[in-house]
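Removed from the display is one protein chain of the complex; every other protein chain stays in position.
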Amino acid sequence: MLVIENLSVSYRTKKGRVPVIDGLSLQMEQGEVLAVLGPSGCGKSTLINVLAGMLPIDSGSADFVTENGRQPLNPKTHKIGVIPQNCGLLPWKTVRDNCLLPLKLRREPITEEREREISDIYEALDVSQLLQRYPAQLSGGQVQRAALARAFVFHPDLLLMDEPFSALDAITRQDARELFLRIWNRNRPTTVLVTHSIEEALYLGNTVVVMGTSHGEIQYRMKNPYFGNSNPESVDYLAAKRTLHEKLKPDDERRGWIEQTAE
Amino acid sequence: MLVIENLSVSYRTKKGRVPVIDGLSLQMEQGEVLAVLGPSGCGKSTLINVLAGMLPIDSGSADFVTENGRQPLNPKTHKIGVIPQNCGLLPWKTVRDNCLLPLKLRREPITEEREREISDIYEALDVSQLLQRYPAQLSGGQVQRAALARAFVFHPDLLLMDEPFSALDAITRQDARELFLRIWNRNRPTTVLVTHSIEEALYLGNTVVVMGTSHGEIQYRMKNPYFGNSNPESVDYLAAKRTLHEKLKPDDERRGWIEQTAE
Amino acid sequence: MKGGAGLNRLLNKCLIFLQGFLLLNIIWYLAFAIMRTTVIPSPITIYQNFGTVFASQIFIHILFSLKRIGAGLALSLAVGVPVGILMAYSENANKILYPLIYFSYPIPKTALLPVAMMLWGMRDGSKVAIIFLIVVFQVIVSARDSVRNIDPSVYLVTVSAGASRAQIIRHITLPAILPELLTSVRVSLGTAVSILFFVEGYGTKYGMGYYILDAWSRIDYIDMYIGIVVISIVGFALFVAIDLLSGLLCRWSTPLK
Amino acid sequence: MKGGAGLNRLLNKCLIFLQGFLLLNIIWYLAFAIMRTTVIPSPITIYQNFGTVFASQIFIHILFSLKRIGAGLALSLAVGVPVGILMAYSENANKILYPLIYFSYPIPKTALLPVAMMLWGMRDGSKVAIIFLIVVFQVIVSARDSVRNIDPSVYLVTVSAGASRAQIIRHITLPAILPELLTSVRVSLGTAVSILFFVEGYGTKYGMGYYILDAWSRIDYIDMYIGIVVISIVGFALFVAIDLLSGLLCRWSTPLK
Partner (left out) sequence: VSSAAGSSSGNPEKPVIRIGMMSSSDVIPYVLINENKLADKYGFQLDLEVFTSAKDRDAALQAGELDGVLTDLIGVCMYQNAGLDVKITGITDGDYILVAGKDTGIKNINQIKGKSIAISEKTLIEYTLEDILSNNNMTGNDVVKEIVPKIPDRLELLRNNKIDLGLLPEPFATLALNDGAVRLGSANQFGLYPAVSAFSKTALDSKSAAIHNLYKAYNEAVDYMNHTDIRKYEKTVIKAVGYPEEMIGKITVKPFRTSKLPQKQEVEAAVQWASKKGLCKPTLQYDQMVYDVYSGS
């Protein structure tokens, strides 16, 4: 279980500290997929970065609770897998080396059993033919699959995904989402999925949250009954979509253009 | 009216000529918006580039027919406005200079009347405050609006747009589309709109075509009754969407993954 | 606001200058104190003698050197930029010129001094020619590479609006390669300053290179170090000038703060 | 297939070499034919005399020069890369070192020869030291800049997997900056070759710089031009070697064809 309590994070800039997340609290069950929606610049990627151990916490805590007790989340003690927006494959390593790098970094021995499992994952993601290639020699979809393979080979306790499918075109994206679900179902790691797409959030998240424009507060949270359902046609689904759409608009009345993409 | 007849285009590479578009024929009425869908790599951008005068034609013709007769399409004689995927503002020119550059290049005098109209466009697109800024100092939405302003200030005979909204997030994109329709309605230039999104094609195109995987042939063409309708809820609309979705899949049976993004 | 930013940047550079200057002098002093050899005089001695230098026409020396560097650089840019652009746009020109440049780049141009002297005389002609020969290749290569790196989509809009070849070069090519060109000018400046030592050894009585060489051959280490300090300050000032120029001309490349 | 690609690339370089070589010789011949001065001998005479050179230990000269360049470059990389990485990652180190480097960069290092001789003797010590002093700044600056240009997202995956500092440098920093580092080594090589003229003028009887200087002082223009031709070919070979090395080490940066 992931327990975030009163978390505050800020960036240091020349003009002092810029707080981005301020007093965020959040709980995730083991095996939950939390889909995070939010306007641009609200702090979604920042949240991912904090959980990945890239950004120091100002105050509050992010703890991981297992049978063995409660410990602060830390990449050295917990196994955290990340799929950033551009997939984050190291360009100078082959697909195989990329996939095995996290294990190598933690000096985990690759037993025969493990090896078989890894082959299985390669097979399932159809990357077995690509293991010798470098990322620059892959198509967008292949890169995506290699990144998924890397994440799942690692057996992460916590899987963080930052808009993983946004770079794909409509059809490839649909395939990638299905595949993710298929593989995810094997070990069901606790997952945070940041996305821009309401459809994606409703398809891949068993909980959907919407972050507000400022301080990274969570504005809205819903249990999602449509998890894993790619094309539900119930009226409720459309209603849920519309609600999320409403929640995503900033609080104040919008006039013509919102400059959400501005700094 | 734009008349494309038996158009063939190829790229010169080290390994010889690679034909991309082969024998394409197409007619567009004055004031038509043609939305072009197609799998990645099918030649959509190539079509835009040919019409913009960036690529030489191998054989066939692309002519523009006006009251004054029929002439081969040519940037020196016809006024062609382009909005590429990343908007194509010159980073070293202010928004104002960017918007006026096409007029300057053609040495069109800016009469007082013209000036008033330009101000109007700035006003409508809400860029009046941004005229002194450089593109790097704008948010994504602002860049989008500046590119629209440039295209419309120019009074193009033919407007070419290559995935103009794909870089924007869900909500900003919706606003951008509405705005495009509003401004487009003023002069109704003949427009080609390349897009990845079926919804966008049905919203902004009064004709929708789907290109096939190879030779840039046009696989499917439909008159679109939903033009300008942002959220139609008729059953027919869903059917149209599904048809387009079907047409977009490659002809052969798909297995697991399609590598459309591969070269 | 604009003026303020420029002033700020200038102040910032001055600070960097002072800091670097101080640090270097401390290192120098330590070296002097530890080694105690005649070839490393105390910086204090040098600065005590600095007064005499201003009396001794150091500004004329600086001026002469700047003139030569300026002419060499200007010529290199005037030749290198068009050639680089031509090579980037014309596959044929590239095919012919590229091997020539690839092969001539590593030729040690300083060995061509006798030839330069015969062809352009002993005065500024051959000096500028040598600077030119050394710098022009860097300019060509950097111009060509940066033209090739221009994002193709910026042409799309301009070509489709009916721009002529000349208009494209004026509105796209030149502004697009300016930042990288300035960077390459900065590197070249460093090179040009060090070639001063070579080209100001003959046919002149003025120039910073001459000043240092003269002091060196008189074994007047105090004067020599004064010259080195002066040339370093001038070099730094040139660097800063290009930085500021680039900040001014390429304002577009930095987002608002 | 890999081997084939490498061979192909080598052949391609050879072609470029031949083309550049031929063109340059034609220009040279024209210059000779038009000028008719003693300082520009006919290329034909040079190549007729080329046989004698191989007899006269030219390979030993080449070897000596390569040794000096190699040592200077290796030292510059050994010092410059860590310092550059340190400056990129530590704001504090950057604050102290940046002004120092910005200020020392334009100092004409060749003027420090007496100091270098004092500290490292007249033999290879001072020669390598001078090459080092000139090249190390370029390496530091380029290492620092390219580390700063690394896409932050590549750290994300590695850090989140629990990588230590050393692991990050080994798996990310070094491979990421390798291509730019090789480019900067190429530029530095050009510089190092031209410094040979300076540092091989004393304390040695071997080296290509010495070979040319010696011929020059004997007014043996044939020998001098032979030396220039040899040094150009060696320079070209070094360029090609780095190109091939970069093709080999950075195979990942080029997509499959």
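Per-chain numbering from 1; labels A, B, C and D assigned in written order.
We adopt the following convention: a residue touches a chain if its C-beta (ideal position, glycine included) is under 8 Å from a C-beta of that chain, and two chains touch if they have at least 3 such contacts.
Computed from a predicted model, the values in this text were never measured in an experiment.
Touched by the hidden chain within the whole complex are the displayed chains C, D. For the options C:Y102, C:Y155, C:W216 or C:W252, the residue in contact with the chain missing from this view is C:W216.
When the missing chain is restored to the complex, the residue among D:N8, D:T37, D:S90 or D:S164 that touches it is D:T37. In the full complex, subunit D touches the omitted chain through residues 37-39, 113-114, 117-118, 121-122, 201-203, 205, 213-214, 216-220.
Where subunit C meets the missing chain, the touching residues are 37-39, 113-114, 117-118, 121-122, 201-205, 213-214, 216-221.
Keep this in mind: only the chains that are shown with their structure count from here on.
Inter-chain centre distance (subunit A to subunit B, centres taken as mean C-alpha positions): 33 Å. Taking the mean of the C-alpha atoms as each chain's centre, subunit B and subunit C sit 46 Å apart. The distance from the centre of subunit C to the centre of subunit D, each centre being the mean of the chain's C-alpha atoms, comes to 20 Å. Across the assembly, subunit A contributes 263 as residues in contact with two or more other chains.
Residue positions of subunit C with contacts to 2 or more other chains are 255. If you check the complex, the residues on subunit D that touch subunit C are 16-21, 23-24, 35, 37, 39-40, 96, 98-112, 114-115, 117-119, 134, 189-191, 193-194, 196-197, 212, 216, 224, 227-228, 231-232, 234-236, 238-239.
Put simply, subunit D touches subunit A in their complex at residues 151, 153-163, 167, 171-172, 175-176, 178, 250-256.
Listed in rising order, the residues of subunit B touching subunit C in the complex are 49, 52-54, 75-76, 79-82, 84-86, 88, 90-94, 101-102, 105-106, 133-137, 150, 154, 160.
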